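With one protein chain withheld, the remaining protein chains of the complex are depicted in position.
Here is subunit A:
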Amino acid sequence: MTNVVRKTDTEEKSMPVLRRKSHFVSFFSDLIRSKTGLAGFFIICLLFVIGIIGFLIVPFNPMDTETAQKLLPPHTEGHLMGTDQLGRDVFSRVILGTRVSLTIGIVTVVLAGVIGTVIGVLAGFFRGWLDMVLMRIVDVQLSFPFILLVLVVNAVLGSGLKNIIISLIIAGWVVFARVVRSEVLAIREKEFIIACVATGVSGWEIMVKHILPNLFTPIIVLASLQVANFIIAEASVSFLGFGVQPPQPAWGNMLNEGKDYIFNAWWMITFPGLAIVITALGINLFGDWLRDELDHDL
């Protein structure tokens, strides 16, 4: 007995356990060290600020048409980014479009993520016929081009913000289901899960208490990257005339309206296009960094 205890003491002295930094602090100290991650983080913060308080800082009402002022180039009469074919301020419209894009990106990712995760966990954990059925549905859906599927669903449901969100969720949950299922297949073979079975933990508890927490990292990473995909998809659908309808400003339908004037009013298509690029870039930069960060944390 004494022998055991004494040896342990020496082990403890020779092997000091590192004081744990809080997750929050270490997360940000790592973020500051990464240039790209930090850039992405700042872009996302900026977009959120614009999305939330954008309506306070717009110089013009984005819905106000004034045909006398149509197609003004940037930097004339207080129009920072010029005006469109109906004389509406492009800057104000881009600013307000931010809220539409962010809302769509975040709401669809959260809902598609939850649905996809639940289905992926069930398929991966129970295997058998349930897995067969669910994954064949996923396969069928994945064989359609994503945008086409969104368009078809949107055409059936009708346009509008709510319906574009629903169609993006219907088309987008499969990616989550696939990734989550394959992660579950890997995790359920790990020894700590087998140890749970040996302890007598029930299947349900293993799923909720042990598999789900270990899925957190891959889901967060996938979600962060999917936000950008969904925002681009919404813009594409709106560009094609579905989705968010004018006069409500969204980056996609601004591109759609601007394409007819591309040769005499470049600003109409450039600024909303830039907004999409910067958003997607920022989210992807941050998502990539997040993947690396969470990866080596374990």
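Following the convention adopted for this analysis, a contact is a pair of C-beta atoms (placed from the backbone, for glycine too) under 8 Å apart; a residue touches a chain by one contact, two chains touch by 3 or more; residues count from 1.
Here is the rule we go by: contacts and distances are computed from a predicted model.
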Complex member absent from the view - protein name from UniProt, among "Chemotaxis protein CheA", "ABC transporter ATP-binding protein", "DnaJ domain-containing protein" or "2-oxoacid:ferredoxin oxidoreductase subunit beta": "ABC transporter ATP-binding protein"
Hidden partner chain, touching residue among A:V25, A:L56 or A:A198: A:A198
Hidden partner interface residues of subunit A, rising order: 1, 3-5, 7-9, 11-12, 15, 17-18, 20, 190-192, 194-202, 205, 210, 213-214, 216, 298
